[in-house]
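Notes follow once the structure below has been shown.
The complex is shown incomplete by one protein chain, all other protein chains being positioned as in the whole.
A, B and C are the chain letters, set down in written order, and residue numbers restart from 1 in every chain.
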Amino acid sequence: MPNADDHDLRHAVLRANRMIPEAGLAALTWGNVSGVDRAAGIYLIKPSGVAYPELTADLLVPVDLETGRVVSGRLKPSVDSETHRAFYLRWPEIGGITHTHSTHAVAFAQARRDVPVLGTTHADTFSGPVRVTRDLTPAECERDYEFNTARAVIELIGDDALATPAALAAHHGPFTWARDAVKSVETAIVCEAVAEMALKTLALNPAASAPQWLLDRHFTRKHGAGAYYGNDLGAATGA
Amino acid sequence: MPNADDHDLRHAVLRANRMIPEAGLAALTWGNVSGVDRAAGIYLIKPSGVAYPELTADLLVPVDLETGRVVSGRLKPSVDSETHRAFYLRWPEIGGITHTHSTHAVAFAQARRDVPVLGTTHADTFSGPVRVTRDLTPAECERDYEFNTARAVIELIGDDALATPAALAAHHGPFTWARDAVKSVETAIVCEAVAEMALKTLALNPAASAPQWLLDRHFTRKHGAGAYYGNDLGAATGA
Amino acid sequence: MPNADDHDLRHAVLRANRMIPEAGLAALTWGNVSGVDRAAGIYLIKPSGVAYPELTADLLVPVDLETGRVVSGRLKPSVDSETHRAFYLRWPEIGGITHTHSTHAVAFAQARRDVPVLGTTHADTFSGPVRVTRDLTPAECERDYEFNTARAVIELIGDDALATPAALAAHHGPFTWARDAVKSVETAIVCEAVAEMALKTLALNPAASAPQWLLDRHFTRKHGAGAYYGNDLGAATGA
Partner (left out) sequence: MPNADDHDLRHAVLRANRMIPEAGLAALTWGNVSGVDRAAGIYLIKPSGVAYPELTADLLVPVDLETGRVVSGRLKPSVDSETHRAFYLRWPEIGGITHTHSTHAVAFAQARRDVPVLGTTHADTFSGPVRVTRDLTPAECERDYEFNTARAVIELIGDDALATPAALAAHHGPFTWARDAVKSVETAIVCEAVAEMALKTLALNPAASAPQWLLDRHFTRKHGAGAYYGNDLGAATGA
């Protein structure tokens, strides 16, 4: 990885991985985040089985986007590396991917229920439900399991990866993606929060739903040409 | 904002906003608190989309109470600014407003169920249920959405804003208000706590209710002419 | 409070009160702990409405055990002071009392369901269910409300206060007691933990129960003549 951007990407991916335990999205060594350098054709991903407190920028594993092979170093990438690679190949607009085992998102994945759109917290980030994949077949589990996991997600999502940048691998857990690694973890935080809210909403009202015009309003407050949410702190406060 | 009180108000509103993540009432940039200077005709509110750790007193946005226009600076106020403004205009006795996406209050808002008065924790702060608004119409969502959100709350609350200083915007989340900004966040903490207690109470006993005479006793321990709760630390310990 | 033990009691009661927010048993100013000096005929209790971070040993309020009057200082005691006083008068073997608004214990109090004995965590501390009082009458709420709250608890508990040192005031929350103030907070921690476990057990199995011989075994491991739990660290490691 000789290019000049490598230092920045390493630190962004390290920071993104550290957000996983800080946000309570996974215990022990669970979960992983990657970030891609499209120009170099390489993504950096958490090494397999390393505890978060021991993770350093140097330990992140560079993987070749085309071949899936480790570019340098002696560490193996996360076992989910091929899932990340398949997403990067399919969706050129994404720059970072997060996988967690956050409790409520996993509960929906294990129950094989989509996280329904029940309110504005959900609609602020996702244009529709956070859906659960179909079960993989025995053959898909037997061979290229991790790549096939990505295929089942891609079947659900289609072309517009950033409209609803999350899905639940059935019986497994959430994958989220975004323009960069840190944003993909923020999306994982939202995914867990709306899953928890949905589970508790359904306990109070199993028939809960929300009017589409309200959801559309919230999604378009934050996304698209008419968005009016947010500030550019640098531009606003800069000299 | 040239008046002498500005410095104190800025720091109170900053402190109030920081209480949101400290109390676990919202993730990422969610939620917002404002405080009003009635004499100056201005309220200070969190800027849109700024993360709490990056928030400083200088970044708070001054908004004109009559026009809703930003008085100074380059930052946009919270997208919910017009909801705050409508509350300040309607209720002259309030000095601070808080909006959060706290989990259990959102669950009731998404379920479109009022938080019922099931015990003294609730009655110590709220004279009745924390109610959910009606759904907004498509037209109300299309135009002046945030102002219309406030109107639906005001329809529920009427004149006596401090009797039950909270409401749930349907499918959205809680708004709370009080005599000042910090107290409005404390009310948001109570709102979330009683929503969690209510959800768990209803799981144990779907028909739970509480005798009105007990609730009245607790509300009047803390509020009105006969209140006997609390101390004035300054008066009690001062020289 | 001129006697020599006052300094130690003040610091024990301060430490006990600080355990309330540390253990997550109450938000804001909720909850209160007291400790009694039987020789002096005085108990020290948290002042009304003071936030835990502002509480100091000097601010604790000394109350006369016979009359309920404040012995010195300008602060009012907790509004629940008369409940504490009634317990001290009824049970000479207790030295400390804790009241909290912990979430799951309150849920049982609001649901008017006893916390059943479903396992050894419960039986290690309590010889039977943590019971909910009857509702107070309008007259009992109207006059001497806090003293009457204690009376309803005493009706449930009878003579042996330390066999099951906790009860839930209906629609209100838990009171616990012990030989000293710190131990009464530890009992409040157990009360909340077993309430949470019970709520979740009942969600999995509404008919859950436990064999009496197992519960007896656990209670007697820790209590009574045959107890074999625990160490006296001072004796065991001292010179």
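Miscellaneous remarks
In this section, a residue touches a chain if its C-beta (ideal position, glycine included) is under 8 Å from a C-beta of that chain, and two chains touch if they have at least 3 such contacts.
Remember, predicted model here, so these are calculated numbers, not experimental data.
Considering the complete complex, the chain that is not shown touches A, C.
Summary of contacts with the chain left out: across A:R10, A:H104 or A:H122, the touching residue is A:H104.
The chain omitted from view is touched by exactly one of C:H11, C:R134 or C:K200, namely C:K200. Contacts to the hidden chain, counted on subunit C, fall at residues 23, 118-121, 186, 189-190, 193, 196-198, 200-201, 203-205, 208, 210-211, 213-214, 216-217, 221, 228-231, 233, 235-237. Residues of subunit A in contact with the chain left out of this view: 27-28, 30, 47-50, 54, 59, 73-76, 79, 101, 103-104, 106-113, 135-136, 138, 141-142, 145, 171-173, 199, 202-203.
Basically, only the chains that are shown with their structure count from here on.
Removal of subunit B from consideration leaves the following touching groups: A | C. Core chain by CA centroid proximity to the global CA centroid: B.
One copy, subunit B, sits rotated relative to the other, subunit C; on C-alpha atoms the angle is 90 degrees to the nearest 5. If you average the CA atoms of subunit B and of subunit C, the two centres end up 33 Å from each other. Averaged Cα coordinates give subunit A a centre that lies 46 Å from the centre of subunit C.
Contacts with at least two other chains are made by no residue of subunit C.
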